[in-house]
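Omission of a single protein chain aside, the complex is shown with its protein chains in their original locations.
Labels run A, B and C following the written order; every chain starts at residue 1.
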Amino acid sequence: MITLKIDGKTVEVPENTTVLRAAEAAGITIPTLCDHPDLTPYGGCRLCVVEVKGYRLPMASCALPVSQDMEVITENPALAEARRGILELLLSDYYDQGYEDGLGGSNELLHWAEHYHIDLEQAMAKQPRYRVDSDPNPFVWVDMNKCILCTRCIRACADVQGRFVWSLAARGAHTQVVAGAGTTMLDARCESCGACVAYCPTGALNNKMSLHLGAADRKVTTTCTYCGVGCQLELNVKDDKVIRVTSNSDAAVNGMRLCVKGRYGYDFIHHPDRLTQPQVRKYLLDGTPRPPGRGEWVTVDWDTALDLTAAKLSACRDIYGSNSLGILCSAKCLNEENYLFNKFARQVIGTNNIDHCARL
Amino acid sequence: MMEVKVINKRALVLVSDDSESRRLGSQELLQALRTEIDRCGLANEVDLNTIVDVGAKNLLPLVIIYPEAVVYGPVHPADAGRIVKEHLSQGRVIEEMIVPKHQLTGRIAWLAARSGALPAAQRIVLERAGRIDPESIEDYIIYDGYQALTKALTQMTPAQVIEELTISGLQGRGGAGFPTGKKWEIVASTSGSKKYVICNADESEPGTYKDRVILESDPHSIVEAMALAAYAIGADEGFIYIRGEYQLAQQRFQKAIEQAQALGLLGEHILGTDFSFHLHIHSGAGAYVCGEETALIESIEGKRGEPRSRPPYPTTHGLWGCPTLVNNVETLANVPPILRRSGEWYKKFGTPSSPGTKVYTIFGNVNLTGVFEVPMGITLREAISIYAKGMKNGAAFKLAQTGGSSGSLIPASLQDTPLDFAATRKAGVSLGSGALLIADENTCVVDLVKVLLNFFRFESCGKCTPCRIGTQRSYEILTRITQGQAELDALDELLKLADQMVRLSNCGLGQTAAVPIRDMLKHFRTEVEAHIQLGVCPTGVCPMRVEAPAAEEMQPLASA
Amino acid sequence: MLIIGSNTTEQHPVFGTMIRQAVMHRGVKLVVADPRKIDITEFATLHLQLRPGTDIPLVNGLMNIILEKGWEDRDFILNRTEGFDEVRQTLEHYTPEHVAQLTGIPLEKLYEAAEILATNKPMAVMWAMGITQHIVGVNNVMDLANLQMMLGNLGVPGGGVNPLRGQNNVQGACDMGGLPNVYSGYQNVTLDASREKFEAAWGAQLSQTVGMTVTEMIPGIEEDKIHALYVLGEDPIVSDPNSSHIRKCMEECDLVILQEIFPSETSPYADILLPGASFAEKSGTFTNTERRVQMVHQAISPPGEARPDWWIIAEIARRVLAQGARQVQPAPYSGWEYENTSQIMDEVAALTPSYAGVSHARLERDPAGLHWPVKDAEHPGTPILHVGQFTRGKGHFMPVEHVPPAELPDEAYPMLLNTGRVLYHWHGGEMTRRSAGLLEIYSHAKIEINPEDARMLGLNGKRRVRVSSRRGSIEAHAWITDRVPTGMIFSNFHFPESSANELTIAALDPVAKIPEYKICAVRVEALD
Partner (left out) sequence: MSAHTTDNGYKEMARLAIEKHGTSPDALIPILLEVNQEYGYIPVKALTEIKKHLNAPVGDRLIQEGHLFSLASFYHMLSLKARGRHIVLFCESAPCHVTGGRAVWQALQEQLSLSAGETSPDGKWSLVTTSCLGACGVGPVVVIDEDMYGNVTPERLPEILSRYE
């Protein structure tokens, strides 16, 4: 363990911790844009500079490992001025066309700019440098005019997803983030997991499906409905609609990771094909024999549907015996629901003919 | 193409000419000297000039003669004949007229420390340049080659090798002047089963090509030096990162490696000892920033040349995370001579604070351009007068830029500052790589700095905000000034950008990119303000109107 | 790490990303055994491209080499297991040379694989449907357990046999008694003690005989054994093998009740269609493949009249109990009055030892979830099974012999069909085909065909193929790729119009009754 002093507070952290993380452990927030706890430190944006005793110039705390008896100052007028300078520089290359992005108001660059009282209007670039919406990926909206080259997307794709879709191209004033060999994301083997969007601090990479949908009323943490990994995700809800799915570093199974289906495959929930009314075949209501093809559907209320179902099931059981019924429960449904189906088959019907698609 | 220039002996005579000297007859002395020089037919070989603020009044007027750096004083007009005849004509120093060194004060106090030997006799780094066949290891060996390695491997411990270097006082020639012995010591004392030696031959500072000359004319000296370094720090593998454009240097170095391997001077069990060393060439691919040691390491590792955050430094976390020694070509070239002779021997050259010699390249608006090696501590004025044979077309000297793009702008008022690490640092000037760009009165400082910033905005790796965006914004402001489109507050903005680049950049590139801006505003503010307030470029270089769109369109590389 | 029969990066993408990172940053050595050059192979130290259906020879061959080299964990075998000698005898026929011939894997790769797997400890085996969906699925799994016992890799963190469950809550559905032979928590229906416990709890007499599996029920319709089906969120037409046969059976069924969120391929055969709620519209729990029980939280209301499935089944249960012959006595858990799923979980906990300590309140407090068995309200859960001791005491080695797949290519059907899913779609595709973006990226079924085969078939630039088996035929786009070896094609079942399950064979594993989805013989023809 290493002991150091941050803003006069004594902090003890493991070796190889960065000063920024050590400060965080001590409850001190150092502004940063390029750093993220999940990603390899980069030291690019320089917003996180601090003063360290023994060093002439401010140091980037996100890339500086702690050392024994280090003395760090994280904020003073000179550092605030330095941060304002960095933010102004970043904003001078940041162009906002004015649309409502798909992040729901979580732009870290603008957050810090406001924190340091920067006149956004004056500081922002007046001209776009890139085409807005420059990639055809159906999930990821790309607007490189908002890119501050923090490379979180690149590192997310490398350190989290392991796919290496994004990289930096060119250098100096022309440096930019590109997919693959200057191709589209999908051509660069993108799996559309959206990790790059989740880590982007400015909305240069954005949720295309959520553009113009604004901020969520609330976020509901739940378990993904697709595969057996059981990722935790946050359903962002507005007006009783899911407008976006986000991930959270705290999730025990998956952290910030999600796959394309988990993050973006949610729109089936609101698909017009959804069954919204109980339906029964007309012949059942008429009490006539079953026609070929079972005849037409009639929409009914719940009581009708439930009574009819109960009547038909009891009849079948009473006529052919309990074991003439088969119950298929579902690996997509809740534990509680599957338990009830098991109870239904065994207690109510009296059969062990219950199974589900585990084998399929 | 470029050959090493044989340096002509010429002299520079400086006469003190401040008000006190004048009162004591310096103008008459000047006149007398000029007459005597003309009379002896030396007008083409001797430069006569004045100097002010030289301290001790009892010595005035005084005369300084370079390259010997001899100070006479007080000198009367009547002494002019003797000085010209004996000293300038016959090369005999007039001992009884010399000012004792302890009496030297003021801006010439440093001369006390200066060694007086003639430059031509002091070639250490370029000792063999032009004298041997660079593609012949036999030639190298005949001229004392591999003696240092043999001596080190058979008679010295690694610690003794480092000790000798420490005694020599050798400092890194890449620009920062870090003590070489200390650097070796750090790497040697860092534990690690694998260590590397890297020779930084990514010589990209505009105007600097001394390393190329060394590699092309004496490649074995670097092979030997790297082997010595490896022995001293406990490495068994080394890389030389040679600038991609230096094809001939790469070929010659490759040949040198093969020859050394064939003779058992590289590879396993060198000279029958337990010491093994494998040396590889890594070609640069065109990136100025790779001259920065951590960017260079990234580049060897197959990545973009983006400098790392430091600490940790390469001495402990270098190539592939292993302790790594990175030295510049010129630094290494000094190593075999030091070990062959001794650290004490080396210390006799140059100044006490910066022992040894320095190899310079000089170019620009001067009569003679080229490479020369002299003891540490010559002045800029000497370099121009003696080695570059004066300004071209008799134009007036306006400024010099030392050390390539990242160096300082030195105005005429600082011409007499000795070029060594300590003195330049004190004067707020960076010695840098040893490139001396000499510009005359027809050069517009704004135009020059704009060119420099244009260079930086493309050579910045783009990683950190202050450098990537700061260089671009600075370039845009400078462009506006040359177009007559700037307001006076643009200068404050420039200074602010420069300050951000210096304080907040990740590496030296961003930090030094600000130097020309600061120097320009420090030494040439009037000229810059003339562009803005009067709407004229005093030298007539700048267009002072909008020729093309100020900011170029940037095209995304992506097809999308 | 050994991945066998799992296309991890596409089927369990988030685990896939973790494996990639482990390889890159923790230096994990990865061996992938798969007939296809699936994505994860690019991260593999070694890819064993075995012939489909030769998993047992491969695993036996690896064990043979391990014994030959003396890499087995003798302490573990001696102290923690039994039956090793029989396995050793079986392994004798699986010489590396013989195995190389059976599997098509070069000899040196077998040796290399054995060395990587045996000398890097701990070593984890991950597998999925590529192991189980064979007529020898159970044997495959047992053989992997043999391998891990031999290497002492069970009951240690980072080791183990790790099945990756296909669906989000397969684990939970099994845990909850959604199987014909067990009540919740794998309490056997044929065991008197279990049955009596549930009879007392539910107040009803319960059946003593093991019920029918899904793969028996549907054909059972034809045999007049089954007259009514109540199907919850399933689409047997698309997801079961040999679709045309399934259609015929469903057609005949007297009563089909389908509880779903979308109309499906099965709904034309239904008599009553009950609109259920999606995962976003109800609260409860799912249990993931690591046996981790986690909360599902309702975020929005169900659309229209749709209702959570627990509400619907409870309503039906009450109504069925109210009429007809079967009577239920008053008992602690005989009723069907639930206000929420939390109450249901309390009932589960009361009746299920492995879930005894699980409650919604506890899961809300600890969002990391609980790994069952959770023995009581204080028990922390069990992330790793078999630490120190196997459930049954000693781990039992089971000798396993190779059995060739039920249907292999012949003259009429010369190619082998392998089936599975792709990254962008899910199972029958009911949800993912209704996600605009997913459909945009992957809009129709693609059949993977090796370039060499494509040339032989005269595909020559043509896009579409017809694939036929003894059971049916489909048309689809061809994707010419060396992901598949020659002689084999790969198809998914996400698109009903060209679902691979029109072709697959309903040959079942004798124990687990899992169909052999992974292998059948087909014929491929180029179209237009």
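As a convention for this text, a contact is a pair of C-beta atoms (placed from the backbone, for glycine too) under 8 Å apart; a residue touches a chain by one contact, two chains touch by 3 or more.
Worth saying up front: this structure is predicted, and the values here are computed from it rather than measured.
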Please work out which displayed chains the absent chain touches and list them by label. A, B, C
Of the residues B:25, B:158 or B:207, I need the one that contacts the missing chain. B:207
Which listed residue (B:259, B:294 or B:369) would be found touching the missing chain in the intact complex? B:369
For the full complex, which residue in B:91, B:106, B:264 or B:286 touches the chain that was left out? B:286
Given A:80, A:170 or A:311, the residue that touches the chain left out of view is A:170
Residue among B:21, B:405 or B:479 touching the omitted chain: B:405
In the full complex, subunit A touches the hidden chain through residues 158, 162, 164-171, 178-183, 188-189
Subunit B, residues in touch with the chain not shown (by the definition above): 1-2, 203-209, 212, 244-246, 282-288, 299-305, 361, 363-365, 369-370, 401, 404-405, 435, 437, 439, 443, 447-448, 451-452, 454-455, 459, 461, 541, 557
Determine and list the subunit C residues touching the chain excluded from the picture. 20, 23-25, 42-45
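Here is the rule we go by: only the chains that are shown with their structure count from here on.
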Compute the distance, rounded to whole Å, between the mean C-alpha positions of subunit B and subunit C. 70
So the centre of each chain is just the mean of its C-alpha atoms; given that, what is the distance between subunit A and subunit C in Å? 27
Interface with subunit A, subunit B side, in the complex: residues 287, 289, 304, 308-309, 311-312, 456-466, 468-473, 475, 496, 499-500, 502-506, 551, 553-554, 556-560
Where on subunit A is subunit B touching in the complex? 41-47, 49, 57-58, 60, 63-65, 67, 82, 85-86, 89-90, 92-93, 127, 129-131, 134-136, 142, 144, 148-149, 168-176, 178-179, 182-184
In the complex, subunit A touches subunit C at residues 138-139, 159-162, 186, 191-193, 208-209, 220-232, 235, 237, 240-242, 250-254, 257-262, 264-271, 273-281, 284, 290, 293-294, 297, 301-302, 305-320, 322-360
